[in-house]
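See below for the structure under consideration.
The other protein chains are all here in position, but one chain of the complex has been omitted.
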Amino acid sequence: MPIHYPRAMLRAHRLHPMELWGPPHVERHEGSRHFQAYTCDIVVKAMSFIRSGGLGASKAILVPHTCDALQGMGSVLGDFLDPDQRVLTLYLPRGRRGSDHEFLQSELRRLATTLVEVSGYEPSRADWDEAFEAEDAADRALADLYQRRDRLAISDRDFYTVVRSREYLTAEQFCQQAAALPEGDPPERGVGLMISGIVAEPALFDQIEAMGAHIAGDDLACGFRRVYSVSAQADPFERAAYRLLTSPADPTCGTPIQARVETLEARMRALGARGLLIYDPKFCEPELFDVPLLRKHLGACGFPVLHVEFEMGDRLPHQTLSRIEAFVETLS
Amino acid sequence: MSGIAAIGIDAGSTTCKLVAVDPDGAIMSSVLEPTEPRVELQVQRMLDAIRAKQGADSSVPTIATGYGRKLIKEATRNLTEITCHARGVFRDLGRAGTLIDIGGQDSKVIQIGPDGRPIDFMMNDKCAAGTGRFLEYTAARLGVSVPELGARALCTAREEPISSTCTVFAESEIISLIARGAEPDAILRGLHRSLVGRVVSMARSVGVVAPLMLSGGVAKNEAVRKMIAEATVEEVVLPGEPQLMGAYGAALLGIS
Partner (left out) sequence: MTRLEALPHYVESNRFEHFVNYELLGKTALRVQRWRDQWKIARRRPRPDSALNPPLRSVVHMKEIMSRHYLEGRYAAGVRKVAWVTSGAPTEPLQALGYFLVYPENHAALCGVRRKAQSIAEEAEHAGWSRDICSYARTDIGAMISGKTPAGRLPRPDVLVCCTNICQTVLHWYRVLADYFECPLVLIDTPFLYGEANDHEVAYVKRQIEDMICVAEEIAGKSLDETRFREVMTNARRGAELWLEVLNRSQQRPAPMTAFDGFIHMGPIVDMRGEAVTVAYYERLIAELDERIERGIGAIKEERYRVLWDNLPIWFKIGEFSKWLAERGVNVVASTYTFAWGELAPMIDPTQPLDSMARVYLHPILNRSTGHKLDAMKRMVDEFQLDGVILHSDRSCKPYSLGQIDQRDRLVKTLGVPALLLEADHNDPRDYSDEQGSNRLEAFIEMMEPRA
């Protein structure tokens, strides 16, 4: 489950992660037998998917403590539903202090002991090194993709399809995909937008393109918020904790608002974005709290902000699209 | 001396029902009318009529249920639809099991115990679209009347999935579908599926114990019946008069 987790650690234990962000096409019904109507789609739909056997032969469900909704999901799964998979949890500290680093290292050590039970495999020093090397390469490839965005001859839809392929591909497959993208002038671009939020489906990018706009950069949980910095500490837990605790600004990680505003402003200027589109799944409290202050502070810097909410599904409601279109018109 | 042992009144949000029973609990007389704005006056008129017809006086126990139950001053007692529907359906079908009642304002799933009393129940959540009103409201967008809804939904094999969970979002979704030229019947089919999906998920929460029984106005909708049967893979049974079950149960509770 989203958002942040120690990839290299899973790999060292010979486990491969497949991420569940929804999935958007699954009905809420089965999940709504366990969660109230005011629970977000990511949790309810994932629950539907899990309960209807969608996980197949997977060995475990890792639920990082991203928000109160995922906390509830991890707890209900483990306490009441007895799924075929082992339910693993990971508490992610909301600070960036010495105590947070220390805690996260211990928390990862605890997780590692359960991973050994799940996989039946105790990684050697060589396994850890190999895992970090591979995953760091993929992390670098992702960062590099963002660096090269301006020189890639692909649409936003294709760009984000590759970015999000990290959710299911192995590190090597991802690196290959990223390296294979054609260089050249990007397609006709139009008004540049910065998009913020948790997750956006590919169809949205087509629509935005049709409106005469493009994504200059993102602040999405499924995108830029996971451009991690790599490091080379000797201790694998220290190294994994460092990666998670130095990730870009993210409200679910407790980033102060001022820091978010400053990063967003700097990136928007550098990338030539003219406005910020905040695109949130319904009922996402961590995102909702910051919206008025982002609007206020970024507005003061000359960046208009549009906030829209959506329900995950097959298609985007026209109301939402009309609002985005009107926003693009005001920016052009 | 008349044969009436009790009268049950179900003052619902869409329709108003009266049932008179004899001492053995058999229906002697019943009336069903669309609910008028002044439900208390309407019920009084219906009561007077049924009493006159059966030669009964006001000493006959009268039990009221439904949303307007508190307004019925003549009622000896008032009880919720949960207890009344359970009793009515239990008497009519003679079986314990799971009852789904889809009304105009609320839909509910009631687990009926072996003595005809509700063991557990669940109702739709406040903001969600799992009621008859949902169909009515969204169908109005498509210009289809309520009685023909079910047949229209069944006359096509195509289905436009409706994923929105709240009526307002669903309406917006329908507008988008119409704008894209989707077939109205296929939208209707999708709407029914969405309603049934919610109701069945509620039923599963309480636990489906066969047989699955249906009451309330929406039980008359054949598409709803068929889709519930498909979704639960259970036999779906209907009482003789699904819409009268609340009033009937109320009357039965008046005897005991």
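By written order: A and B. Residues from 1 in each chain.
Following the convention adopted for this analysis, contacts are C-beta pairs under 8 Å (C-beta built on N, C-alpha and C of every residue); 3 or more make two chains touch, one makes a residue touch a chain.
Note that the coordinates shown come from a computational prediction; the quantities given were computed from them, not determined experimentally.
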item: Chains shown that the absent chain touches, full complex; value: A, B
item: Candidate in contact with the missing chain, chosen from A:Val118, A:Ile257 or A:Leu271; value: A:Ile257
item: Candidate in contact with the missing chain, chosen from B:Val109, B:Met123 or B:Ala247; value: B:Met123
item: Residue, one of B:Asp10, B:Asp106 or B:Asp185, that touches the chain absent here; value: B:Asp106
item: Option from B:Cys16, B:Ile82 or B:Ile102 whose C-beta touches the chain left out; value: B:Ile82
item: Contact residue for the chain not shown (choose from A:Gly223, A:Pro286 or A:Pro317); value: A:Pro286
item: Interface with the unshown chain - residue positions in chain B; value: 67, 79-83, 105-106, 117-123, 125-126, 205, 207
item: Residues of chain A in contact with the chain not shown; value: 33-36, 38-39, 65, 67-69, 71-76, 78-81, 89, 91, 93-95, 97, 99-100, 102-103, 106-107, 109-110, 251, 254, 256-258, 282-283, 285-286, 288-293, 295, 307
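One rule holds in what follows: only the chains that are shown with their structure count from here on.
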item: Chain A and chain B: spacing of chain centres that average the CA atoms, whole Å; value: 45
item: Residues of chain A touching chain B in the complex; value: 27-30, 32-33, 36-38, 311-315, 317-319
item: Chain A-facing residues of chain B, complex; value: 125, 127-128, 161, 163-166, 169, 172-173, 175-176, 179, 197-198, 200-202, 204-205
